[in-house]
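Before any comments, here is the structure.
Only a single protein chain was left out; the remaining protein chains are all shown in position.
Right, chain A next:
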Amino acid sequence: MMTQMKEQWFGNVKGDVLSGIVVALALIPEAIAFSIIAGVDPMVGLYASFTIAIVTSIFGGRPAMISGATGAMALLMLPLVKDYGLDYLLAATIVTGIIQYIFGALKVARLMKFIPRAVMIGFVNALAILIFTSQIPHFIGISTMTYVFVIITLIIIYVLPRFTTAIPAPLVAIVVLTAIAIFGDYNLGTVGDLGEVTRQLPSFIIPNVPFTFETLGIILPYAIALSIVGLLESLLTATIVDDITDTESNKNKESRGQGLANVVTGFFGGMAGCAMIGQSIINVKSGGRKRLSSFVAGIFLMFLILALGNVVIQIPMPVLVGIMIMVSIGTFDWGSFKYLKNAPKSDAIIMLATVGIVVYTHDLSQGVLAGVVLSAIFFVAKISIVKVDTKTTADLTTYWVRGQVFFASVDSFTQGFDYSVENQIIDIDFNEAHIWDDSAVFAIDKVVIKLRKNHNTVNLKNLNTQSQELVEKLAIFDDPNAKPAAH
């Protein structure tokens, strides 16, 4: 136990410290930009990224995964902040954490399996689209210089890594362009226009909300949505980190860790967060493998806030916009277009519906729920089709039944037969079918009795054991006086 702990923390000290520093540098612009998306001061996102990174590094289930303030969560909380203010957001953050911890304790992670791929693809695409559209008010129609700065930022972000990846390119864009903006007078909006940056450690506060059921009624819907979206993104990220590091992780422990992180964050003035795909990949790429990497990321982030708080407020908004456009491009699943072409129609529809509902409601959790319900409906529709093939020779007609025969599929089963034939031997082969319920047996009765009416000899063949038992128990076609209505 002790040696395992030691390995998880200090198994890769040099790589972890270096990658943690790189991640901290990459976290700053995103934490600020996500705060602006959520409609709160930059400090709320920066504190969140600090506490979440630290707490998940200790209690999370996936070493080397980076968690902090995220776009998915920020987008959800905007209406709450607008209508009720920061304190309600902090309260919602704490409740989110409690819900996530309970989910983790109940081992809800395995339910993730039931979220179809199409919904997950829709989720990331919708997220990408929302992050992009959230930036539009910050750069469309403001000034020519704003466009110029956005474009230069994007050029730096995408061209610089071709030459060096030692320093995160977004950070280079920030440093260079902030310096240019300070010395030239371009009249650009800055982070300082949108809120304060205080050079202080976060302190313990109890959110200033009335402790009533009314308050709970306000924050609970947000907390539930935040819990679902946070866990969804965190567990997706954990799976990606599992893959690229070729290791396993404990998803339920991660859910509990995310929960604890959000509880702590709410009490320290931060907004709810979750794992970040992009930052986690940066961490692994930069050599991070163990818990120490995310811990160092959190500590170094705090150090940077304390040291550089004054500079942070001078960052021109268009640079952050450029970075958010990069995040949006990186979040989008560019394989989706091929997927739309190749995947089954129903999956394509589920994916598009998930995206559509999220973009319409601005709520990722509603898109996911709708996507899951829609796939369940499609699934039932798909398996409720029973195929009946037929082959006729001189004196024998054989029907092959394929599929699941149950209440939703009996119509397609009974319609597969020709009831006009007379004086024939008819075999019904169930080799590739399964009889599930009373309705299915009733349908068989109906078919057999109808066929026998015309003096045909009907044999049921190759029923599997379970189907056979059900038919023997419930079927009435062998009763000479039987009418289907007896069921």
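What we mean here is this: contacts are C-beta pairs under 8 Å (C-beta built on N, C-alpha and C of every residue); 3 or more make two chains touch, one makes a residue touch a chain; residues count from 1.
In this section, contacts and distances are computed from a predicted model.
Per the UniProt record, the absent chain's protein name among "Sigma-70 family RNA polymerase sigma factor", "Formate hydrogenlyase subunit 4", "Universal stress protein" or "Carbon-monoxide dehydrogenase large subunit" is "Universal stress protein". When the full complex is taken into account, the listed residue touching the unshown chain is A:239, out of A:239, A:314, A:398 or A:462. Listed residues A:14, A:113, A:341 or A:473: the one in touch with the omitted chain is A:113. Among the residues A:285, A:387 or A:453, only A:285 touches the chain that is left out of the figure. The omitted chain makes contact with chain A at the following residues, 113, 117, 120-121, 124, 236, 239-240, 242-246, 277, 281, 284-285, 333-335, 339.
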